[in-house]
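Shown here: the complex without one of its protein chains, the others still in place.
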Amino acid sequence: MQPIYLFLALLVIASLAYIPIKSEQILRQISLGGAVLYTILAGWLAIPALFAEPQFYSQDWWFLDPFAAFFLVLISFLFLSASIVSYRYIGHEMHERIIQLKQVRLYQLSLPLFILSMTAAVLTNNIGVLWVALEATTLTTTFLVAFYTKDASLEAAWKYILICSTGIALGLLGILMFAFAGNQAGGLDAESIFNLAQLREHATTFLPEIVRWAFVFIFIGIGTKVGFVPMHTWLPDAHSKTPSPISGILSGVLLNVALYTILRFKLVADLSLGNTWWTERFFLVFGVMSIVLPAFMIYIQRNYKRMLAYSSIEHMGLAAFAIGLGPFGVVPAMMHLVGHAIGKSMLFFGSGEILMRYKTTKIEQVRQLLKTSPYTAVLFLLGLLGLLAVPPSALFASEFLMIGYGMQSQWILTLVVLVALTIIFVSMIRHTLTMFYAHDASESDASSHMHKEGWTLTHTVMAAHLLLLVVVGVYFLTIPGIKFMSGIVQSISANL
Amino acid sequence: MTSVGMFYPLFIGGLLFASVLIPMILRRQLMVRLYAIASLCLALAMIVTFLQEGVTHLLFAIGATLLIKVFAIPMIMEQMAKRVGASTRLVSKIRPTTTLFLVIGVLVLVSLNSNHLAVFATVQPTYVLFTSISLVLIGFLMMVLRRDIYSEIIGFLTLENGISLFSLVTVGSGSLFVEGGIFSAILVGAVLMTLLSRRICELYGTESTDPLRELTD
Partner (left out) sequence: MDITLLIQNGIIVSLIGTVFAGLIGLLFNNATGRVLSYSLLAFVNAIGAVASFLFLTGKESVSVIGTIPFGFDVMFRLDILSSIFLLIVTTISALCAMYAIVYVAKYEKVYHLPSLAMATALFIFGMQSVLLSMNIAGFMVSWEIMSVASFFLVMADKEKASIKAALFYLVMTHLGAGALFAGFFLLSNGKLLADLSSLAVTAQALPPTSAILALLLFLFGFGSKAGLVPFHVWLPEAHPQAPSHISALMSGVMLKVAVYGFLRIISAFPMMPSWFGILVMVLGLLSAVFGVLYAVIETDIKRTLAYSSIENIGLIFTMIGLALYAFNNQQPMLGELCLITAVFHSVVHAVFKSGLFLTAGAIVSETHSRSLEAMGGLAKRMPILSGSFLILALSAAALPPFGVFYGEWVFLQSVVGAFFVVATNPVFTGLLIAALAGFAFVGGLAIFAMVKLFAIACLGEPRTEQAAHAKDAKGLLLTPIIILTGLIVLFGAFAPNLLSILRADGLVETQGVSPMILVPSGGSVTPMFLMGLLILCVGLVWSLRRLFSNVKNERPYHTWDCGQPITSGMEYTATAFSAPIRFFFRLVLRAKKTVIATPLLATNPWIAKRTMVVETNTIFSQYMYEPIGKGMIWLSEKVRKIQNGSIQLYLALIFITLIVALMIAL
């Protein structure tokens, strides 16, 4: 089972978007089938690798160690969920004539290509290909951000492509500097300076000054894509304007893949510098900033999709904060990424349902949600509670470990983080409850004409996510769970 | 081949000069053409390097630069802009002369910090490194100081020029596949940006970024 098959499968699915069939239902079914195919192939490839010792493929271009396999599993899981939700979502929008057939084709073309670029980023051993894959994720999703031909979407897409491309260009500078470091050290020839595994092998011979420059550029540049504050400004716009299934993937997985990239380079930098605290300072500072700023923005937020987007920024900040605490911190960070992927995507799918019924993303204009859409409302609330680390969710497990670890080394910062988390907890619940009930009699009349919703495909997906969140959460608090996660992060731990 | 080597500083200088001019030009066609000229200088510099050192990988990069950066991108940009009827006059937040002072300030800053950058010194002369960093900063400056979408695209492309010059200085070039990937990424990126800018122009009726400020908070 080689990675090349995955790429071929995705290319085929993408090209099928433009076959001359007029029925959009068949198109949707094809893409759903494609997602299932991809998930099977990816699972076949990744799941054995999860439990194996770190090993590399014999080829230079691709490798699959447990860490990469872990991300591949996340990508395929979210692709499958989002495809199922897209099936319903796109079908509904076509039915309501909000979009036309050519937009459906665009959607079916972009989504597999997007997944292709993320898969390539995670599986590659070549940092040049890594860069191209990251840039490709931006490019393939630009027209998904601009999906609806409204002015706000175009504005969001413009900012998205410009800011992310600029960030990734700075990342390219960083990558070139790393390659240069390899060049200068003398141990690597012109071919292998772009080879990640080789870079890791020879990292200790690199010049620390060059590596420091390189890491700063990588962190700031690719950190733009992760959404660290203050490079996060594109995120609320982009994640709120895309169709909800895509928002789910963007928030759930793309941010993780960018963080994955930074972590790969962090290992090289740590090996070269001889310690982990120099790089960890970055994660700490930017992590705490990325937790505190969204607290204030969510407090006064008026749009529920933007609220979810700021929450994504905050969760990436939490993961970074955990990484910055010390070598063991990567374990809760990865647990956090898993929990966030499952929880946030579920919330975005739910927000898609709300949008479909109320046709607005403003919190003020959504009322009586509990009465008109009870399933969506309850699932949304439960998912929100899971995201906000109420036990037994996976995020409780990761935050528990994080705070425990944090109080030992950085107690002031940990207390600041706890206060910010409280503000976000209460603000998000407050906004959700505002949508659930009516404020006074006039508002309760306004939504009385809406009929009660039925159970849809999206609800099934949301319920499955919720169940998974709880199961994973319980698993992460057991000794075998912690051991499993520690095994996964071994390939990026410097073991110094 | 030392005679060819004499042209090297000329081309690098030309690249720098053209890129310094770009932020000051307020007419779209001239700006795009200046970018093409800058890319041409870059390509010529690469040819000189190839002739001097015989690195065959560079051939692909040279071809791609010439094709994509000198011809394809400027052509696509102009076509789109004409089709949508964007005005050729561009707006900047500050006057051209102030821009000039700012750019010169940036150049001075880079040269003052050259000891910091000394780590990256290689066989190439120092002015090449200086040029590449300056190009990056000038690109940034353009994106921040201008108020229309075409300038922002050109600013981004100038930034990319600086990065490719940097790669020339430090690494030479990677394998074919990687180079191909990078160039196609730049091409697709520029195309997408241009497509978007066309849609923006159609929707808003102007190429200025002022209406693009609705998404706040």
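Think of it as A and B in the order they're written, each chain with its own count starting at 1.
Note that in this section a contact is a pair of C-beta atoms (placed from the backbone, for glycine too) under 8 Å apart; a residue touches a chain by one contact, two chains touch by 3 or more.
Keep in mind that this is a model prediction, so the values were computed, not measured.
Among A:L207, A:L355 or A:I429, exactly one should touch the missing chain; which is it?
For the chain that is not drawn, the touching residue is A:I429.
Who touches the missing chain here, A:V12, A:I40, A:L101 or A:L415?
Checking the options A:V12, A:I40, A:L101 or A:L415, the one contacting the hidden chain is A:L415.
For the chain left off this view, which of B:A18, B:I138, B:M193 or B:L215 is in contact with it?
B:L215
Who touches the missing chain here, A:V36, A:A197, A:V390 or A:A464?
Considering the complete complex, A:V390 is the one touching the chain left out.
Using the document's definition of touch, tell me which of A:L37, A:A197, A:V216 or A:A464 contacts the absent chain.
A:V216
Just checking the interface: what residues of subunit B touch the absent partner chain?
For subunit B, the residues touching the absent chain are 93, 116, 140, 143-147, 152, 209, 212-217.
Mind listing the subunit A residues that contact the chain we can't see here?
Touch set of subunit A with respect to the missing chain: 158-159, 162-163, 166-167, 170, 209, 212-213, 216-217, 219-220, 224, 230-231, 233-234, 236, 278, 281-282, 293, 296-297, 299-300, 385, 390-392, 396, 400-401, 403-405, 407-408, 411, 414-415, 418-419, 421-423, 425-426, 429-430, 433, 437, 439-440, 474, 477-482.
Everything that follows uses one rule, which is that only the chains that are shown with their structure count from here on.
Could you grab the centroid distance between subunit A and subunit B? Build each centroid from C-alpha atoms only and quote it in angstrom.
31
How about subunit B: which of its residues touch subunit A in the complex?
119-120, 136, 140, 143, 149, 152, 156, 159-160, 163, 166-167, 170-172, 174-175, 177-179, 181-182, 184-185, 188-189, 192-193, 196-197, 199-200, 203-204, 211-215, 217
Which of the residues in subunit A come into contact with subunit B in the complex?
Going by the criterion above, the answer is residues 126, 128-129, 131-132, 135-136, 138-139, 142-143, 146, 149, 151-152, 154-159, 161-162, 165-166, 169, 172-173, 176-177, 179-180, 183, 190-191, 193-194, 207, 209-210, 213, 236-237, 297, 300-303, 306.
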